[in-house]
Every structure is written in C-alpha cells, then in structure tokens.
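Everything below concerns the one structure shown next.
This part shows subunit A:
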Amino acid sequence: MTLLKVDDLSKEFGGVHAIEDLSFVIEPGTIHAIIGPNGAGKTTLFNLITGVYTPSAGEVYLDDRPVTGKAPFELARAGMSRTFQNLQVCLNMSALDNVMLGRHMHLKPGFVSGLLRLPGVVRRDREARQMCAGLMDFVGLGNHIHAAADSLPYGALKRLEIARALAAEPRLLLLDEPAAGLNSAETREIDAVIQKVAERGVTVVLVEHDMKLVMGISDHVLVLDYGRKLAEGRPQDIRANPDVIAAYLGTAHAFA
Partner candidate 1 sequence: MLKVLASPRGGGLLVLIVLIALLPLGFQNNFHYDVAIRVGFNAIVVVGLNLLIGYAGQISLGHAGFLALGAYASAILTGSHDWPPVLAMLTGAVGVGLLAFVVARPVLRLKGHYLAMATLGMGMIIAIVLNTESQLTGGPDGMSVWVSFGVAGLEANTPRQWYWLVGALLVVWVWLALNLIDSPFGRALKAVHGSEVAAEVVGVDTTSVKVTVFVVSAVVASLVGSLSAHYISFISPQEASFFHSIELVIMAVLGGMASIYGSLVGAAILTVLPQVLTAFEDFEHLVFGLVMMAVMIFMPKGIVPSLGLWLAGRARRPGGEAAP
Partner candidate 2 sequence: MRRRLMRALGMIALALGMVIVGRGPLYAADGSIRIGSFLAVTGPASFLGDPELKTLQMYIELINTDGGVNGRQLELIHYDSQANPKNAVGFVKRLIDQDEVDIIIGGSASGETLAVMPLVDKAEVPFISLAGSIKIIDPVQKWVFKTPHTDRMACQKIFEHMQGEGIQRIGMISGTGGFGKSMQGQCQEVAGDYGIEILADETYGPKDTDMTAQLTKIKGTEGIQAVLNPGFGQGPAIVTKNFRQLGFEVPMYQSHGVASKKYIELAGEAAEGVRLPAAALLVADKLPDTDRQKPVVVAYKQAFEDRHGAGSVSTFGGHAYDALFMAVEAMQRCQCSDAAGVRDELEKTAGFMGTAGEVTMSPEDHLGLGLSAFRMLEVKGGDWALLD
C-alpha cells in the first residue's frame, strides 16, 4: 500500500501550466524531498496535494483512495498536515494557542460543549496544553511558550508552524522550505527535528533549496522543472543525473 499517489496531475493558471502530467508515489516511513529551481511548481504541488488548490486534471490518492477536490480540513483529518513557505501563523493568538490549534480535531471541538465549558472540554484542553508545550520544546521553542505569536522572530515562527503541524499527529507531513531564511546553526537544528519526526514513523515530504539539508536527510528525491518531473531517485543518483545538473547549472544553486 502506498501512502500518497499522484497521478497525471496538472494545474493551469490562466493558460500557464504550473504542474503538468505529474505522477509519483510516496511510500510510508520515508523522508522524501522535492527540489527544483524557483518557479518549478513545488509549492503549487503542495497546495494541490493538501487541497488548497483544486487540480485542473489528474488524481491524488491517499491510502489508495482518491481524495482529489477534498477540502484541506478533510485531508487533515485523513492524516495530512503541512507548513507554509509564506508563513501562515495566527498573529492574533499566543504562540502556544497556535500549536493548540493543531490539536483542534482531536479535542471534540463542539460549539455547545465549548459554550458550557463542559468538564471534558476543560480536561482535554489541559492535556493538550501540556502536550503542545512539549512540542514547542521539541522544536526548540521552549522559552517562547507564553509569548504572543506576533512577538516571535522569523525563525521561531517557522518552527512554530512545524510544532503546529505535529500537534495534529499527521501520518504525512509536508514541509514547505523549513530552512528558508534560517542561519546554518538553525538549519542544523531543523535538520535534527525532521529526522526525529521521521523516526517517530511520520512520513515527511519536504520542499527545500538547501541541498546540503536535502541530500543529508532524504531517502528519496523528486526533481521538478517547469511543472514536470525531471528526475526521481535516491539522493546519490540525483546528484549524478546529467539532466538535473544541466537544469541547476542555469541557476545559482550549487551542489555541496
């Protein structure tokens, strides 16, 4: 059984193909990287998989069941979670509440039970609070637990998104450029976090420009160029692939 299967997926924006006839498979329990030059369609692909965009053609399968066109929250409830390249943090809430939001679907968040503050709600909320504080610690935000989200620096917000995604206890975690904008020390920390997540049995798909990070932790790499698949395989094979090198030589990125 495959966890995620993308079949002949296409997305057009006003006649421009952002993704074209793309097919690939993601096996459970791997760290899977998607790389490609800017504008290759990586983020669009994430948006298609997580239901933020509806594909123009093709199908997405989760656990071999078609999920194309389902709303993001339905996919989240089916076990998918993600972070964003352009930060999507609720700046009107505290940092911890942002992570607590990730627990939402596990908390039986009824309107009436919330209105009456039933004992079950209070208890589950308290447990969730502890768990989420633990998660913040896990991603390295241990000393920001009581901060307001809008007081955190950029790098912390990136990690806050990861903590939030983890709070949802996904089976499939999609990380959109988790290391972008971070310095090398912070990147190493993120690297460690991702590996620890994967060790817990969560399948990770990441879009990343930092080749050192990608090649270091990925089991499998997919290369996109102009919305199409350029190559796919183990990191060492990708590194040697002449098409990939040709595509990348045109850009400023260099292989480490």
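Criterion applied: all candidates are chains of the complex that A comes from, given by their letters.
Here, contacts are C-beta pairs under 8 Å (C-beta built on N, C-alpha and C of every residue); 3 or more make two chains touch, one makes a residue touch a chain; residues count from 1.
On a predicted model such as this, the values are computed, not experimentally measured, just so you know.
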Task: Candidate number, among 1 or 2, whose chain touches subunit A in this complex - done: 1
Task: Touching residues on subunit A, where the partner in the complex is candidate 1 - done: 50-52, 71-73, 75-77, 80-82, 84, 88-94, 97-98, 100-105, 107-111, 113-117, 121, 124-125, 146-149, 151, 161, 164-165, 167-168
